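Every protein chain except one is present and positioned as in the full complex.
Presenting chain A:
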Amino acid sequence: MTTPSFGTLSFGIVGLAALVLVAIGPPGPRPVRTDPVAASPPPGVSAGGFTISSTSVDLPIDDGVYPDGPHADVINANCTSCHSASMALTQPRLSAEQWMAIVKKMRETYKAPVVETDVPAIAAYLTAMSGRLGRGSLDDASGHTSSQPAGKDVTG
């Protein structure tokens, strides 16, 4: 029952030797990368019954921001360039230490250009935001005393 499902297909087979390979120049530090083309791309390539067509797409743009709260301005200035705010907003409830470690990782490992003096404010924002998780019903009962806007205030 563990028969391999792969096998050489019967069509489009040519000997390895028949392949003309273009040698590229002397070894460089890193090969030149294909630049995106601005004009409408050419149709593509075909061989052996398979076609690869040039492709051009538009990716949705994220104009999302971190919701209002103390230091929202600081986090919005520092934490939206590499990835959506949702990367942080979908995280579970994390401790102050865990948030501090994440902000450090962004600076040290991923080279986020965050000035050191902004780090405490960002970590404080995240800790406060994350501390609200899992208290939904409690918040509802307390009559929307939070500094975050209530769900119904948030529209398109």
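Methods note: a contact is a pair of C-beta atoms (placed from the backbone, for glycine too) under 8 Å apart; a residue touches a chain by one contact, two chains touch by 3 or more; residues count from 1.
Basically, contacts and distances are computed from a predicted model.
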Choices "Molybdopterin-dependent oxidoreductase", "Fe-S-cluster-containing dehydrogenase component", "Transketolase" or "Branched-chain amino acid ABC transporter permease" - which one is the UniProt name of the chain not shown: "Molybdopterin-dependent oxidoreductase"
Residue numbers in chain A that touch the chain omitted from display: 1-9, 11-14, 16, 18-24, 27, 30-31, 33-34, 36-38, 41-48, 50-67, 81-87, 89-94, 98, 102, 109-113, 132-134, 136-137, 139-140, 146, 148-152, 154-156
